[in-house]
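First the structure, then my questions, so here it is.
For this depiction, one protein chain was excluded, whereas all remaining protein chains were kept in their positions.
We just call them A and B in the order they show up, numbering each chain from 1.
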Amino acid sequence: MARSKVVKKVAKQAEAKLKQADAAFVRVKVAAEVEQSLSTSRTIERVTVNKAYKMYIGGAFVRSESGRSFRVKGPKSTDPEVVNMPRGSRKDIRDAVLVAKNAQASWAARTPFNRGQILYRLAEMMESRRSELAMSLGREGREGREGREGREGQGAADAAREVQVAIDRCVYYSGMCDKLSALLASHNPVSGPHFGFTLPESLGVVGIVSPTSPSLLGLVSAVVPVITGGNTVVAIVASGDPRTAAIWTECLATSDLPGGVVNVIYGQADELLPHMAKHREVSGLSLWGDLGALGVQAEIDGADSVKRVRRYGDADRSLIATEDGARGLGYVEPFLEFKTVWHPMGM
Amino acid sequence: MLTKPQTTSQRIDGRMGKLSKIEKKREHEKPAIVFGNQWDYAPAPEATDFFKIGKRYELFIGGKWQKPRSKSYFTTISPSSEAVLAEIAEADDSDVDAAVMAARHAYDRYWSRLLPSDRSKYLFRIARALQEKARQFAVVESMDGGKPIKESRDVDLPLAIAHFFYHAGWADKLDLAFQGRAVRPLGVAAQIIPWNFPLLMAAWKIAPALACGNTVVLKPAETTPLTALMLAELIEECDLPPGVVNIVTGAGKTGAALVNHPDVNKVAFTGSTEVGKRIQRAVAGTSKRLTLELGGKAANIVFADAPLDQAVEGIIGGIFFNQGHVCCAGSRLLVEESIAPLLLRKLRDRMATLRVGDPLDKNTDVGAINSQMQLDKIRELVAAGEREGAERFSVSCPLPKKGFWFPPTVFTNVSLSSRIAREEIFGPVLSTLTFRTPDEAIEKANNSVYGLSAGVWTDKGSKIFHMASKLRAGVVWANTFNKFDPTSPFGGYKESGFGREGGRQGLSAYVEVV
Partner (left out) sequence: MSSRGADRAPLILPPSPTVDAVALEERAAALAKRSIKKATKIAGLRLAIRMMDLTTLEGKDTPGKVRALCSKAMRPLDSDPTIGPCAAICVYPNFVSVAKAALAGSQVLVASVATAFPSGQSPLSIKLDDVRRAVEFGADEIDMVIDRGAMLAGETAKVFDEIAATKEACGQAHLKVILETGELGSYDVIRRASDLAMLAGADFIKTSTGKIQPAATPPVTLLMLEAIRDYYYATGRKIGMKPAGGVRTAKQALHYLVIVKETLGDDWLAPSLFRFGASALLNDVLMQLEKERTGAYQASDDFSKD
């Protein structure tokens, strides 16, 4: 018994010594590592202020009411930032639809000229943030920018070009606002003593699932034509890396666009779209990308309030990327109503 | 009335005083207008002896009259007498399939290759032939559907003809219609139409579809198939290529088979919102293009400065035209409170002159309710209105013993939340509400799931434009109501559907803009 006790004691002491040696070794090793890291990667400089990205609802930058977030991280080599993006919820959709609804009548009531000026202002704001937008596009993770892998090394040029096309698209639709009536309205030569005419009018709140790629140009091309005619929008950005979308909403916020006209929510389409499709205050759905059964279900759900649903397939998506693609009435008209007015002509 | 000279102002003050006193007492002391029979109109029945309705109608598929594979037939009756008019084939899935195949074949092999100007000429031909046979179509429309002959003769037929004429001219000008954008036809159009304007709806559907280069399978409503089948005969006479127009008859099941057929490129439906939603769900996830023209609960807004006597005509026409079986009927009367008593009095007096009865009598203003089912629905909603405390006024006219009838009815003291203010009654029943300010009128008018049409009555131009821009409705009639024209796009906002019929805008429903 005694012998065994001694053995045990000795063993314990040896163990403790070994631990001490180990700790010393670790300390030395860590110090060496930190030393090396500091000397190779950093000079003494100010600590950067990282942005807390938020969703854009009612003209305000907000976190998800759910308190949830998801982690976004680009390729480590180019993008050291780790971001917690708010993850939109059913209630965020609900709130956004409400503010979009409340903003709609006054947005539609603005003169087309005024709406055009605001969209032009948006282009100006984007222009002044070109480098930021391009930088953001360039660091987007693969999840966010499909097919990016194959274009390794082209990132920066591609990104700059995408920003440029997106800005030009805003300019294009800016000038569209006050042309819609000229292009779509009619005088109706009815057989009788009545004066009749038909005018395009806004539809209401349009729910959008924006294409995940190209991310900025896709969002701009999905949203901007829809608001030219006086609609307001709730857009779901379902990409894994919506940072560029967030920067774009900062352009929106400084562009004189009234709060609530465009609302952007990040998150998962399968979680958010059904609530948008069922929401009776939403009058139209613009669905981009291959949503599969989710898209079909959204059409079915949308029928409960007879929503105008437009699904854009691959052909439209590839059009977006081209400089003169995604332009024209085809992206505006599906989200307009036509109102016919009759009045007698007599003394 | 003046006994001695007074100053003008004294005289006027005196008379005004008298007027306002009477104004106050008006509710009790109504000098009534007697609309009696001192000089009544003798029966004036339209002739029915110059044509014959077939005993039995088969399906019109691929240019031939084909017996239904189901071997089953249903009857169509006259809702004014309940007499059986004819037996009608019931198309089942395989008949529908045959019709779609015929339409596809005609599209691929012939119609899509035809010169647009030749399509145009076929449509002109149909228009002309319909003009020549207008009266017999009108008579059958009234027999089968119950609507007064004066309406089928003066509204349904002229408009149906005009629709063919109008769209005939578009066929070879589609390249001009979309700002130079090229268009191409969609293919086979499945079209389902209601029973309230059977031939007119067939024209609204067939004319633009053919003009745009599509072929058609049309299903008329089961209670009113006759004029669509006569139109098929007429199309046959016009020598249209077989399969370009196919008519399949039947009820909801036949319609569902048509909507769900995989080889259909386009679905156009006019009917109830409930069925419209079902169709929208059915085509979800397909590439079928869809237009829906659904229900309504139109507000007819009368301001104090309106031309009141003409407004009364507009209210009457708005709700009693075609027994109120009109999706855009002005079924909610919104009256500025200050004139409500006077307007309602005028309305009741005007209603007293409405002649309800034999649809074939040329003096009939209000005909028969289209079916027992519809009559039951009207009765149910009217009973609900009474239960909910609204005051009912129905004209006290004798109604025929046989057939389906409902007297023109107005409810007053209707609250915005009651069923008769919210649900589409689709009958000769008007719900009256009052408002105090233009904003209140707009709010009440727009407070509906529907948005098909609206009426505004005021003498003030700027008010008309303001109201017209604020009303969420696809058609706004200002100082008029229930006017239609093929040049004038028609269709709804909100749950009244989407897409337009008529005008250049209506062509969009039947083409793909390239």
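Note that in this section contacts are C-beta pairs under 8 Å (C-beta built on N, C-alpha and C of every residue); 3 or more make two chains touch, one makes a residue touch a chain.
Note that the coordinates shown come from a computational prediction; the quantities given were computed from them, not determined experimentally.
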item	value
From B:Thr75, B:Ser94 or B:Thr353, residue that would touch the chain that is not displayed	B:Thr353
Residue among B:Asp175, B:Asp305, B:Glu391 or B:Asp439 that touches the chain left out of view	B:Asp305
Residue of A:Arg87, A:Arg129, A:Arg169 or A:His194 in touch with the missing chain, whole complex considered	A:His194
Residues belonging to chain B that touch the chain removed from view	1-2, 5, 7-9, 11-12, 15-16, 18-19, 22-23, 26, 29-31, 33-44, 150, 154, 305-310, 313-314, 342, 345, 349, 352-353, 362-363, 459, 479-480
Hidden partner interface residues of chain A, rising order	193-194, 344-347
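Operating definition for what follows: only the chains that are shown with their structure count from here on.
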item	value
Centre-to-centre distance between chain B and chain A (centres being mean Cα positions), rounded to whole Å	44
Parts of chain A lying in touch with chain B, wherever the complex brings them together	183-184, 186, 188-192, 194, 196, 198, 201, 283, 295-297, 299-300, 302-306, 308-309, 328-330, 333, 337-344
Chain B residues within the chain A interface of the complex	162, 179, 181, 273, 276-278, 280-281, 284-285, 292, 294, 449, 464, 468-469, 473-480, 483, 485, 487-491, 493-498, 500, 503-505, 508, 513
